[in-house]
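Not every chain is included here, but those present sit where they belong.
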Amino acid sequence: MGLAVFLSLCGRLKRLPRSGWLIGGVGRAAAESIADHVSRTVLITSLFCDLINSGQEYSVDCEKALKMALLHDLPEVYTSDMGKETTQYIGLEARRRAEEKALKDLLAMLPRNLQDDYWAILAEFRSQKSVESQLVRVADKLEVVLQALEYEKAGYLHGLTKGMLEELDGAAKVCDNQHVNDVIRDVKENFGIATVEEK
Amino acid sequence: MGLAVFLSLCGRLKRLPRSGWLIGGVGRAAAESIADHVSRTVLITSLFCDLINSGQEYSVDCEKALKMALLHDLPEVYTSDMGKETTQYIGLEARRRAEEKALKDLLAMLPRNLQDDYWAILAEFRSQKSVESQLVRVADKLEVVLQALEYEKAGYLHGLTKGMLEELDGAAKVCDNQHVNDVIRDVKENFGIATVEEK
């Protein structure tokens, strides 16, 4: 099995920084790791799913959503966290292809059925059609906003950018879920950010 | 809702170190955060569950296991990561009571149904009776061993201790699952650690 190698490689996500904060001047020891970010993204995803499933209007596949959140940055083991500008210069498509190749190679270390399952879960995430994929994307963007607010609270200036809020609002609009929107509203109110009404 | 406050408090898990490494001399900027550890523990849990469920001998509740892995260190938002000796001096029971109170206060920020669900999930984890709780405990211990091996690989001496291996083996013995044991064996072989046969 290549599981030991796979798990060990995943340790890189703890050592690789989320580069946006570094570029912004947060300081190399204060900048969170990719694993840090994944951790709370999974947590937010769990909250979203459980709020929705409690609501009982309809239900989402929580296990699948949790795995999307858990694995969506897996390729960064090889491609690291490419900041906004790096992605612009590489090109979003080129970045996606690179991440797909990296993902393929990483999953190849797993037993075949797990490869297929994880590949399918992440393909679904990429296509952004299912509610699970959409709420995970919101979780991802909300996590960034929370972190930016925490850096600002600690004294770093301009942690939170207009772009981050726009990405969050954009993802929330696509997801179009009342429970998800309630959480976002709560965050914005708690931190004093003007709320844009989502339908 | 207290969700914004809850999510923001969870950001502490990124800033609080896993203290064992600090004590061992890994260096304050190289020591992983609690969130780093949770991240890979959830990943290992996912692998365990999916290997077991693929095997189709029986099935485990993956969603529940993922949530156990995700939330089991949640109280550390308030109680931080107490190292081995600190726990000895505080006393394991006193530590558990503290973590339960902290957990209660944290979950109180969530809607009632989520509180109850998460409390139940973590109570099940603490009782270590179900296969889900047991495999999550193995995931937790295996994650520590992997991290210790990575620190050793980077040059830190005595990252991996006899105690860590004993805890892993002990948890694996209780779990007594072939798929879980296969992963552990793979890790030990990959890193050149003598394997103790688990029944």
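Every chain is named by a letter (A and B) in the order it is written, and numbering of its residues begins at 1.
Note that contacts are C-beta pairs under 8 Å (C-beta built on N, C-alpha and C of every residue); 3 or more make two chains touch, one makes a residue touch a chain.
Model, not experiment: these values are computed from the prediction.
Asker: If 2 of the identical protein chains are displayed, how many copies are present in the complete complex?
Answerer: Total copies of the sequence across the whole complex: 6.
Keep this in mind: only the chains that are shown with their structure count from here on.
Asker: At what distance in angstrom does the C-alpha mean of subunit B lie from that of subunit A?
Answerer: About 22 Å separates the centre of subunit A from that of subunit B.
Asker: Give the list of subunit A residues in touch with subunit B in this complex.
Answerer: 1, 3-5, 7-8, 10-11, 13-14, 28-29, 32-33, 35-36, 38-40, 42-44, 46-47, 50-51, 54, 62-63, 66-67, 70-71, 110-111, 113-114, 117, 146-147, 149-150, 182-183, 186-187, 189-191
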